[in-house]
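Below is one structure, written out as structure tokens; comments come after it.
For this view, one protein chain was removed and the others were kept in their places.
Just so it is clear, A, B and C label the chains in written order, and each chain counts residues from 1 on its own.
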Amino acid sequence: MTTPDVTPPSFAPSRDVALQVDGLTVEFATDRGWTRVVDGVSFSVLRGETLAIVGESGSGKSVTSLACMGLLPRRSSRTPSGTAELDGVDLLSLPVRAMEDLRGDRIAMAFQEPMTSLNPAYTVGDQIAEVVRRHRDAARKEGWRRAVEVLDLVGIPRAAERVKSYPHEFSGGMRQRVMIAMAIACEPAVLIADELTTALDVTIQAQVLDVVRQMRDQLGMAVLFITHDLAVVADIADRVLVMYAGQEVETSAVDDLFARPAHPYTEGLLRSMPQSSTATAATATAVGTGRRRLDSIPGQPPVPGSMPAGCRFAPRCPYAVEACVDGVPELLQVRPEHFARCTRALELTLRGTR
Amino acid sequence: MTRSRPTDPPAADHDPWSGFTGWADAEATEDTRTESAVRRFVRRFSSQRLAMVALVAIGFLVAVAAFAPWVVPHDPLAQNLSRALEAPSATYWFGTDAVGRDTLSRMVFGARLSLLAAAEAVTVALVLGVVPGLVAGFFGGWVDIVLSRITDAVMRIPPLILAIAIVGVFGPNLRNAMFAVGVIFAPRFLRLTRSAVMAVREETYIEASRSIGTSTGAVLRRHVLPNILSPLIVQISLSMGFAMLAEASLSFLGLGVQPPQASWGAMVGTGYRFLDLAPHMVLIPGFAIVLAVLAFNVLGDGLRDSFGREERAADR
Amino acid sequence: MTGPAHSTPAGTGSLLEVEDVSVTFTLRTAPLTRAKRLTAVNHVTFDIDRGETLGLVGESGSGKSTTGRAILRLVPISSGSVRLDGTEVSSLPRTQLRQWRRRMQMIFQDPYSSLDPSMQVGDSIAEPLRVHEGLRGRRSVDRVLELLDRVGLARHHLRRYPYEFSGGQRQRLAIARAIALNPSLVVCDEAVSALDVSTQSQVINLLDDLRADYGMSYLFIAHDLAVVRHISERVAVMYLGHIVETGPTERIFQQPAHPYSRALLDASPVPDPVTQRTRHRTILPGDPPDPAHPPAGCPFAGRCPEVKEICHVELPAPVPVVTGGDVRCHLYGDSATPVPVAAADGRPDADPVGGQPALSRREH
Partner (left out) sequence: MLRLLVRRLLLMVPIMVLVSFIVFGLVLLVPGDPAIALAGPNATEQRVEAIRENLGLNDPILQQYGRWIGGAIQGDLGESLFSGRSVSQAIAERVPVTMSLAGAALLIALLIAVPAGIVAATNRGRPADSMATVGASLGLAMPSFWLGLVLVLLFSVWLGWLPATGYIPFGENPAAWAVHLILPALTLGAAAAAETTRQLRGSLTDVLGQDYVRTARAKGLRRHTVVFKHGLKNAAIPVVTVLGFQVAFLLGGSVVVEQLFALPGLGGLAIRAVLNRDLPMIQGVVMFTAVIVMIVNLVVDLLYGWLNPKVRTA
């Protein structure tokens, strides 16, 4: 456990922090009172960097991003503790109207389903110009001009014409570009992309990921990329935060995470993917018979409200020992900039994709 | 190294994931409490206080109507001109009408008429609406086009005017009036059934069942009908309320129940000539209508909320 | 272009032979508007051997799902022939079709809508037994319990309703129903796409085990290339209703011949950041064309990085690839020089056959 690690080139601590989240906790109202769905998550995103939050459904990754945007339902949810600082301002404690001033301007979000996330009753130009007019006090004409500009920027051909089209007149991939254009219209410091490419075909996904990368580089934005797809993480992320059952279980630079995961859950996820086993599949002898079984994480993730005591992953973990059930694990530093919430993180050597 | 509670950690040369099935007892981690659909419905329904009240109120109304002859304090048809237009009192709880008949007793029998009439109308609507709706929704094609156009056409005629016209053709009495009400309700049932069936038809479980080789009749019976039942039951409850309203309106106009019998609507109809002298003749039966219709509507809404399907697990 | 150009030799006899099948839909968006004709599946030909898994990949709108449904005759076949065990299924009358249905089953994508919410799951699984074997009561329950056990669910799940199960468990239930009658062919239509990674691998393993135990064949329809690569022996690639390439899985993945196959592989990210960063890849521009208005010639011509003039005019015929399968592309054939094909997943060592598929000349 003493191997010094090479810091990945994409990570440089000296760069400015765009969004700094500390100890974020979110609770939802249920029949049985307040249930914790996000439990003390901390992370930071730097300018020009992409942080991927990865997790399965129910892990709390989307709730985390919505909390930063102040978009959680006000009466059925609360954030009892934690801060999310943008430009030195804590977003979580900001009054509603002040948060509205920042949303779409300094911190913007692009959503998963471009079909349902764009208003069918207005032209895309109208919907983009609206943001500009709201935050830049721009005149109608000015907003419209900017709409054409950003549509062009995200690669929509004939932007000046298409600006007058309605969302249903675009294809899925083009709609997703419109979503991105809308989010970057005011050149925000932070862009949150929530399962941005999940509904898209792979060739379109590749295009859209490319657009996100270009926009990040051109505008120097910090990108918070929420996804469940580790292959997409490998493609777009500089750093990764893995969430399980409302907690962050591992965080690291992307190369190190895939090469040497430190949390058994991350290892399980990586090994559940068919692609990681194809290296061996290629050498499999007879077709069908010599096939290697996929590893899988047994059981189901726990449900908020009935979390296991101790380590939440312990019941599904092949490395679990008594200490895992008895004590709540802390985030341990495994290597520089690599942390894992596992009691045995320092003694285990887990396998990654290479 | 501490003694491990789950078991000893796997040896270093052994691949820990292969064949590993989890430490937790599969039975224990799962929610073993199972609940039948009926019990879930009862639990959800009984948690709605208002709907429970409505159910009790309707139960009371039905009981009173069923045992009308035994519960009335006076003969509903006995006239007593010397005590006409009396305000509510200890003897006549709800007062008397213009010829001295006991309002309460007449209302008890009126409840019987109103409920039966509403039930008749809803039955007619069900027969005329559900079967064609099923056919139109499930098979589509030209049958659907024709039935939908007919529905459209009927719905373009103002409902009460259509009812009046039908009564006009057949002659004014309660049976004809309620048939007419049934006719004007039928398109709603047809549309509801049709759209419910069309929604169900798109579900994968219908295709799954077809792919197994289930016959069309069995698909309709085993998969389609049970899944459109809940919206139908809700609509029946709501329609009972509206049928009572329609009956009241037609009887008020003199096109429904004929004297000397009286439904609540007819009682308001005769009472309004004495509005300034004896407002109770109008207010009390009218209030009874409002409460009864309200009860059916609240019940319908409560049923709708209790039938609701589970929400899909959303990412949190 | 009829005749089984690449059907298995007589004697071995493929389990499923799909030949020149087309499916055309007529769409009408509103009354009194012009109806659109949409050819979702366009002269598709392939076969599946006993115990073999054929992966059918393509993007949304490529017609892969419709192909699966057409084989089971859940959508009407406009032309062509589907044979199961040598028997023509596409023209079977309704009554006989029901008998044949027990030999072909389907697992659907959405685990949330493929089970009747008003039925206990035990009854859903028992449905095929009731329909085909008239099994009821005790004997039916015994069989269902056996099936539940087989797919890794507990006996007490029998009397529960679908809403009480997670997505992965529902998919197990759907699998139990599909295998209840010991079918020869199971069409898996995006059967694991809606599941989380960890659950997905559980279900893939289950499908693998079942095939080993029962000797079933799968038509495995999916858009996730990694999953298809893991589970299939052979792969067919669809684009806009056409099968553009078929072949043994590893050949397709390591030496894709069709530019579209290559583009698909390029676009699918590899779950390894270093490989992903360094591998050479071309990102395909544009969107697939509207299936209601397909272009003339090769359907891929509009987006193809190696497009030639003829591609806009003439639909290429299938050309056999020496290393297995065939490809429909004007790059190959009489006049074309064989095009070097880069190893798809960017691994420098993953190219055992020498950088390009050996192609035979196109025959006229």
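In this section, contacts are C-beta pairs under 8 Å (C-beta built on N, C-alpha and C of every residue); 3 or more make two chains touch, one makes a residue touch a chain.
These figures come from a predicted structure and were not determined experimentally.
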item	value
Full-complex contact with the absent chain, from B:V99, B:I150 or B:M198	B:I150
Option from A:M109, A:A181, A:M243 or A:V321 whose C-beta touches the chain left out	A:M109
Of A:A52, A:M182 or A:A245, the one touching the omitted chain in the full complex	A:M182
Option from B:V38, B:A90 or B:V169 whose C-beta touches the chain left out	B:V169
Sole contact to the chain not displayed, among B:V197, B:V224 or B:L255	B:L255
Sites on chain A contacted by the missing partner chain, in the whole complex	69, 71, 75, 97, 100-105, 108-109, 111, 113, 116-122, 130-131, 134-135, 166, 168-169, 179, 182-183
Touch list for chain B against the chain that is not drawn	149-150, 152-172, 241, 245, 248-249, 252-255, 265, 268-269, 272, 275-276, 279, 282-283, 286, 289-291, 293-294, 297-298
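Note that in this section only the chains that are shown with their structure count from here on.
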item	value
Between chain A and chain C, centroid-to-centroid distance (C-alpha), Å	31
Inter-chain centre distance, chain B versus chain C - centres from mean C-alpha coordinates, in Å	47
Residues within chain A bordering two or more other chains	57, 268, 293, 295-296, 298, 300
Two or more partner chains touched - positions in chain B	26, 313
Of chain C, residues touching chain A in the complex	51-53, 59-60, 166, 168-169, 196-202, 204-205, 208, 223, 225-227, 229-231, 233, 248-250, 253-254, 263-264, 266-276, 281, 283-285, 287-288, 350
Complex interface listing, chain A residues touching chain B	28, 37, 57-63, 195, 267-268, 271, 293, 295-296, 298-300, 302, 304, 308, 314-323, 325
Chain C-touching residues of chain A, taken from the complex the two chains share	56-57, 171-174, 201-207, 209-210, 228-235, 237, 254-255, 258-259, 268-270, 272-278, 281-282, 287-288, 291, 293-298, 300, 353-354
